[in-house]
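In this view, the complex is presented without one of its protein chains, the others remaining in place.
And now, chain A:
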Amino acid sequence: MISDNKTCIVIGASHAGVNFAFALRKEGWKGAIILLDKDKATPYHRPPLSKKYLELEDSIQNNLLKSLESYEKDNISLSLGKEVIRIDKENKMIHLSDGSSHTYDVLVFATGARAFIPPIQGIQKAKNIFTLRNANDVANIRKAFHSSTDKNIVVIGGGYIGLEIAASLKKLGANVTVLEREKRILARVTTPLLSNFFTNIHESNGVNIYVNKRVTQIKSEGNQNTLVCSDGSAHIADIIIVGVGIKVNLELAAEIGLHINNGIKVDTSTKTSEDAIYAIGDCTNHYNKIYDTNVRLESVQNAVDQAKVAAANICGKEIEYDALPWFWSDQYDVKLQIVGLPQGFDNSVVRNEGDKKFSIWYFKGDKLLAVDAINNGKSYVLGTKFIKANAIIDKKKLADPTTNLKEIIKINTQSR
């Protein structure tokens, strides 16, 4: 498949697309590589946007995924500020918003996701309302923040992004309120223990966390918004941040009939239901070998690892995606690192190692599924090794912080 005159086109130049393009070249692809994105900025790291990038007023130049020269060096055509408007599968052709079109031999979807806008009455007319998904969003939030006198900010949604934004804006001196629809923050992604921990961290830093708050209406007058909740409570904001999750960018894939089920369905080589079309990153629904389940993940790890698997397979090297997922979140002085997927756990062990330093270990029976490590690199690192090794752990020793973590393995079964 490696031939001089073939063209690989990648839709989406973020973590997945960029890492894929470089990996493809490294695997020996000799033909053209065209990397497209509608974002005009040189591709950058997204996770810092809600964290230190927002807080420190950093520049995108300090957050590039790869230098501009490295695209030239690897002969990757970076085509920014253009949107794919149509794919002609029969003729292997894509049509762009600037009127141009390109033919491809291999097409890769790295289309990611966009912020979901909930159907709240008045949301379209609200003043200074933002989502946070790209560098331009941060620029707009900063601008609104600096021109605001009251700096009353309401964040709709207590997920990781919403909480990270709340922490960053609080550090900048804003009055921040988080309105969460569920009965606890992070309800969709973690356990009550961790939800409580983060609630306390935010409250002790002066952020108001309100749960069971379903925003039903936004009334706007002048530069002031009033958010009305289903319980009748009202919250005033001159800036609103919407962080209620994402919508996967699936429209193009659906138009050409790719199999879709909560993401673009891909096999373990990251190939879609079409032979010449692959998909990687947040937009994919894929099989995870370690957990024997189909998942769609929103993470840098999955984007980077699938990028490598796609590149290898396209260049004729048959490798399977078999990565162990990992994630992180930084809020105030708390570093949360997660390894594994806790879904389906039936028991857990907490290892308390001091003030704001602990870990939660999730098991199904004796099988370790995942570890949440709070300011605790060791639990994260050893948790990673234990899951990979399929180790059986002595839970009593695990719960005792005076025991060395390296001495908690009961049985080290075969490596997965």
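Basically, contacts are C-beta pairs under 8 Å (C-beta built on N, C-alpha and C of every residue); 3 or more make two chains touch, one makes a residue touch a chain; residues count from 1.
Simple rule for what comes next: contacts and distances are computed from a predicted model.
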Per UniProt record, name of the chain withheld from view ["3-hydroxyacyl-[acyl-carrier-protein] dehydratase", "Carbon monoxide dehydrogenase, small subunit", "2Fe-2S iron-sulfur cluster binding domain-containing protein" or "Thiazole synthase"]: "2Fe-2S iron-sulfur cluster binding domain-containing protein"
Hidden-chain contact residue, picked from the options A:Tyr210, A:Tyr287 or A:Trp328: A:Trp328
Residue, one of A:Glu69, A:Glu90 or A:Asp292, that touches the chain absent here: A:Glu69
Contact partner of the left-out chain, one of A:Gly12, A:Pro47 or A:Pro325: A:Pro47
Residues of chain A (touch criterion as defined above) contacting the omitted chain: 15, 26, 45, 47-48, 51-52, 62-67, 69-70, 73, 300-301, 304, 328, 330, 335, 337, 375-378, 380-382, 384-385
